[in-house]
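Left out: one protein chain. Kept in place: all the others.
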Amino acid sequence: MPATSVVLQARGLTKSFVGHTVLEDVDLELRAGEVLGLVGENGAGKSTLMKILAGVHSPDSGTVELNGEAVSFSHPVQAQQAGISTVFQEFNLLPERSVAENIYLGREPRRLGLVDVGQMHRDTEELLTGLGVTGLRPGQRVRSLSVAEQQIVEIAKAVSYDARIISMDEPTAALAEHEVELLYGIIGTLTARGVAILYVSHRLKEIFRLCDTITVLKDGRQVTTQPASSLDDAELVRLMVGRSISSFFPDPVEGTVVGEPALELRDAGNGYVDGVDLTLRAGEVVGIAGLQGSGRTELFEGIFGVRPFTRGTMSIAGTQVRPRSPRAAIRAGLAMVTEDRKATGLALNQTILDNALGVVRAVFPRRTAQARRDVPGLLSSLEVSARATDQEVQFLSGGNQQKVVLARWLTTEPRVVLMDEPTRGIDVGAKHSIYELMRSLAADGVAVLMVSSELPEVIGMSDRILVMRDGRLAGELPAGSSEETVLQLATGVTVAPTTTTPAPTDAPTEEVAR
Amino acid sequence: MSTPVTTSTPAPARTAIPAHQRGLGGRLLAAVLTPGGAVFVLAAVLLVATIQANPNFGDPGVIMLFLGRTAPIAIAAIGQYYVIVSGEFDLSMGAVIGTQVVLAGNMIGEDPDKVVPVTVLMLLVGAAVGFANGVLTTLLKVPSFIVTLGMMLALGGLVSYLTGGAATGNPVDEFREIGRGRFENVPVLEFLPYPLIILVVLAIAATLLMRRPFGRNLLAVGDNPESAERSGTSVWWLKTRAFMISSLAASVSGILLVGYAGVHPSVGDGYEFTAITAVVLGGVLLGGGRGWVLSAAAGAIALELLFTLLTVKEVESTWRDTVQGVIIIVAVAVAARGWQAGRRPRGSARRAPSTRIPTTPTPGTTNGDN
Amino acid sequence: MRKSPLLRGAVVSAAALLVLAACSTDDSVDDPAPDAGADPETSESADAPADSSADTEWFVQADFDEQDAQRSATFEGDEATPWLQYIDGPMTDTKKYATQEAQKVCFANASISNPWRQTGWITMNQQLKALQDSNVIGEMETRDAQDDDNTQIADIDYFITEGNCDVFIISPNSTAAMTPAVERACETGKPVIVFDRGVNTDCYTSFIHPIGGYAWGIDTANFLSDNLEEGDKVVALRILPGVDVLETRWAAAEKIFKDNGIDAVDYFTGADPSKIKQIISDELVKGDVKGVWMDAGDGAVAAIEAFEDAGVDLPVMTGEDEMSFLRKWEETGLTGLAPVYSNFQWRTTLLAVEKIVKGEAIPTEWVLPQTPITEDERADFLEENDGMPDGHYAKFGGEDLPGYPQVWQDRKIP
Partner (left out) sequence: MRSRLQPLTSTGIVVAVLVLSLVVGAILTAVEGRNFLSSGNIDAVLTGCSILGLIAIGQTLVILVGSLDLSVPFVVSLTSVVAAGQMAGEPANVVPAVLLALGIAAVIGLANGLVVSFLKVHGFIATLGMGLIISGYLGSNYQGSHGLAPRSFRLIDATQIGPVPLTFLIMLGCALLAIVMLRRTRLGHHLYAVGGSPEVARLSGIRTSVPVIAAHVLCSVLAAVAGLLLLSRLSVGSPTIGSQGDYDLMSIAAVVLGGTLLAGGKGNIVGTLAGVAIFAVLDNVMGVMQVNPFLKDVIRGLVIVAAVAVYAGREIDRRPARFDRPTGLDAVLQETK
């Protein structure tokens, strides 16, 4: 691809939220027809950077120039009108409306004052054809689409703004392998048209395949920007990680004993995961790594009875169980810290105390009095900083909210704690106390199973690492494995470490059913 | 709870988190700033205004009579509160009251021996109606608005059909005493109407119940059903119990109204909307998750005081609707803001991520930084 | 760039209006509807001066005077069967309807949503049984409008086109609104009987009603005025606005109260006893209440109990011949009067059908007697109606009908 003109130039972007700097002095340069890969760990500032470009946030300092002119947006629509479209991780689609209606929402073509549905469908058709997409009808309801198809609609919507710049936040996160190919094709089409693309992904394979240039962010700072050709897997991972993790993660508490199996799965599966064999012992902290959409959360939901397993067996402390609901799972001694504390973890309008007692009250109401006595001490030991326990949790910081979530589960005295992204979106100090908590839980004979997108966390905290890919356990790695190894196993690229037995990337059953 | 002993790190000197953000006085003050607290002030203001307009209303006996007759609607509001706070509606309340009134009239009749068994039966009927509302709403997933609307039509029609539209007559006085009788010669108060005692007892019971796991779980379900489900809450049973409480409260209202007003099929007409109005006036959030049960009762008393004031001021009874309409719109508009103001901690230092309460559009609301 | 959707909304509705206007003119020009009504305008403006575009004014001096006179008029017929009595006046010749065949009667009922209507409805059904046994009436088809004007118009239209009716009986839900529909029924040439509330037309074969609201108002207001001092306060408890038979009661009473210096204040209660009790309680707190006037009896008990609960002297009171009031009246011994809005008119309508079938002339406006029950007569009526439910009416006039007294005691709505 010939070197082309710079369409967007950002300089010295800095952004902090309430004293916590999430982005510091970052420069960015997007060229027409080129793909810029933006990589970094979770919390490195990628999303914030994207949101600044999209007009969701405005930077504290720094400038953004579009085709040489300084711009600043206060609303996403302004960014869109200026030619910057963003495809976010969460779909911003109306499930009950058709593909065409979603794409042209707010800009429906009109003739004689009426929405020209025919035109809209033709435009959509053309748009999709132009992107090389077939088999998607403009009139289809979005709800009836697969996630990959929804993703395509999102991208088509972004393109339809005549965007000169499209940023995509992990667009392949929820896609299966073959669906990714479709996306690659679309990106190829777009760059051929001279669109500049900002591409955020954890999948290194993709980064190398798609990107012309790669910018690495770490802790809000720009580590490097260089041509993709000058980097390789190992080097990129080193740049992304680039710090000693051992100091940050506490060691197991002395005297922690790994005991009997606390949780065992044999060939377990539901609509989302399949053939999971897993043994978790008391006193262990086991991490599950895997890309988004690899079925990590769904595995937890299977164990916890949210989407009960339909196949295989499960036992807790040797007793066979099959929880059909979270309630049953909790009774069996499980606890689950959910991925999204606001949507599924807390009742934001209730007080800290009420939230901390939420599970006990729901499942073991008779233990409420005891739990109520324990909560203040528990909250202090978690270092929750709050004015009082009658403060509503909506006014707490993310880290403190997360600690309240932990408190509400600890009051039930579980045998097995499932933690889905336990440190997402919280500050370093809070992270550290959550790590300490995990260790002390293990010391007390609790089994901890953790899902995390942050590789250092998985590697630093886990006694063993399980890696998931495409709804299956792809393998197991020992503590202290390198991030490269984990990533390779998770993405299924290049040489797999000898300790693993990689599952075939495309399970034959899927092929048949599809 | 023995687990979180952080032996690995020497804990910095921690002070336990206090139970309350403010002293008792401060908390009361903060409470008054919320709509749930403000309704008590509103009721007091209305009472003063009424007494000022006509000093006779300051007579303890008159106040007692007033509170006695407000008991049925206050109890209904308490019942409705449970349903609303769990995020649902109960439109069948008036029909349940009508049913109970007619049942009392027809089944007890002139036989004092039937008072107890029929009362038990009435409460069973109330519980059954609530159970049906709850199950249809939670398990069949029909919106509660529709379920209870259907129940309202069906129950009202059924009772009229079975009884010929009118009750045989008032039940024996022993039964009516529940809603009409009073303890005489009470110091200061002159006398105490039974309905007031029942209201006080039920209000205390309701307050205690809201402090029990059931009540807290109900608030949590109304606030965030998803989170409650994952916390092991049996959502269907919880909400069904709320519906049962609502119908039982309506049944008690009905029993009191038989005493207060006598048997008539139109007793209870429109109670569902009056009760919802009272609950909303009490600052309880439609959609669930917020509000105090006593405020709902206070809302009912404030509403009735308002009507009395209008009577005293010789406002035409036809204009009462208009006043009621204005009041509830204003109350709810203010409430949305009031809860924030009253519950926010003083000083903003701790309110770190208030940026997360989205004021600007934030696509990707659920994830933090990736 | 975007046009205001508000504007667009207005355009859309204006377009709807255009459609509306366009259609009606088109069709009225070249497709006069078959059932468009003869010419309602003339008939109405002719005999209903009150029904102009102005607000409905309920007090009409001429009607007041007429009913005042009728209170003391002589009624034709046997006093033992008051439901067949009438005041002498114009008669409708029904010879053309005379037949041997059992008739199909179509009854468009406003509703059975209050005890008075329920009692009448039961009586009517028992009368129907009697007439079916004597083969006068073959079948009566009833449509119940559930208190909705719109529904009742549809019901009448349905009867006209689909009912195969020999006789129409209409108990109008409201006066003015039902007039065109009644006129359409008249146009079929079949006998039309209207009872209870009236209509603004005289196309009917017979309009059956007791003397009327003014008479009620005169009886009751005179009674209260006689038993009270000038300046005494009377609380008037009214059910609902806008029903002629109720409005005229108050119109007459209000005038008399004013003439006699009685301080009367009126409330609408929807017949809800708890509302009634609250109103009285509040009034008692404000000051003495010496009299209670009611435009219907149900709820009277609650009114009396409000006095009892407040511990004050019972008022002078007028209720109705509903059993609940009669019983409470006797129990408390208050000074009272039970005016009557004769419930037996429900059976008179069917008996009128019998006369029509026989070709006997019937009064065009069949004014039934309407005599209040006084304290002296009370005991008799209580005794006769022993065992009846509270919602029953003492002067229901069905003692000679099949099923008496069981049917009324059971109060099973047909």
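A, B and C label the chains in the order they appear, each numbered from 1.
As a convention for this text, a contact is a pair of C-beta atoms (placed from the backbone, for glycine too) under 8 Å apart; a residue touches a chain by one contact, two chains touch by 3 or more.
Just so it is clear, the structure is predicted and the values come from calculations on it, not from any experiment.
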item	value
Contacts of the hidden chain among displayed chains	A, B, C
Sole residue of B:Gly109, B:Gly165 or B:Gly299 that reaches the chain not shown, by the stated touch rule	B:Gly165
Contact with the hidden chain (one of A:Asp169, A:Glu206 or A:Glu298)	A:Glu298
Among B:Met152, B:Ala242, B:Val258 or B:Leu309, the residue in touch with the chain that has been omitted	B:Met152
Those residues of chain B which, in the complete complex, touch the missing chain	89, 91, 136, 140-143, 145-147, 149-158, 160-161, 165, 273, 276-277, 280, 286-287, 316, 318-329, 332-333, 336, 361, 363, 365
Absent chain, residues of chain C that touch it	2, 4-6, 8-10, 12-13, 15-17, 19-21, 23-24, 27-28, 31, 33-37, 39-41, 44-45, 51-56, 58, 111-112, 141-144, 146-151, 153-155, 157-158, 160-162, 173-177, 179-180, 241-244, 247, 268, 413-414
Hidden partner interface residues of chain A, rising order	75-77, 80, 90-97, 101, 105-108, 110, 113-115, 117, 143-144, 146-150, 174, 176, 179, 270-272, 293, 295, 297-298, 307, 310, 471, 510, 513-514
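Heads up, the rule we're going with is that only the chains that are shown with their structure count from here on.
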item	value
Arrangement of touching chains [line / ring / star / complete / other]	line
Two chains joined by the most C-beta pairs in contact, as defined above	A-B
Rounded Å distance, chain B centre to chain C centre (Cα mean)	40
Averaged-CA centre spacing for the pair chain C and chain A, given as whole angstrom	73
Set of chain C residues in contact with two or more other chains	none
Interface residues, chain B side, partner chain C - complex	54, 56-57, 59, 62, 65-66, 69, 72, 105, 160-161, 163-170, 180, 257, 260-264, 266-267, 269, 307-308, 311-312, 317-318
Touch list for chain C against partner chain B, complex	112-115, 118, 122, 267-268, 270-274, 276-279, 281-283, 285-287, 298-299, 301-302, 305, 309-310, 323-324, 327, 389-391, 410-413
Touching residues (chain side chain B, partner chain A) in the complex	1-9, 11, 14-22, 27, 212-214, 216-217, 219-220, 223-224, 226-234, 289-290, 343-345, 350-357, 360-370
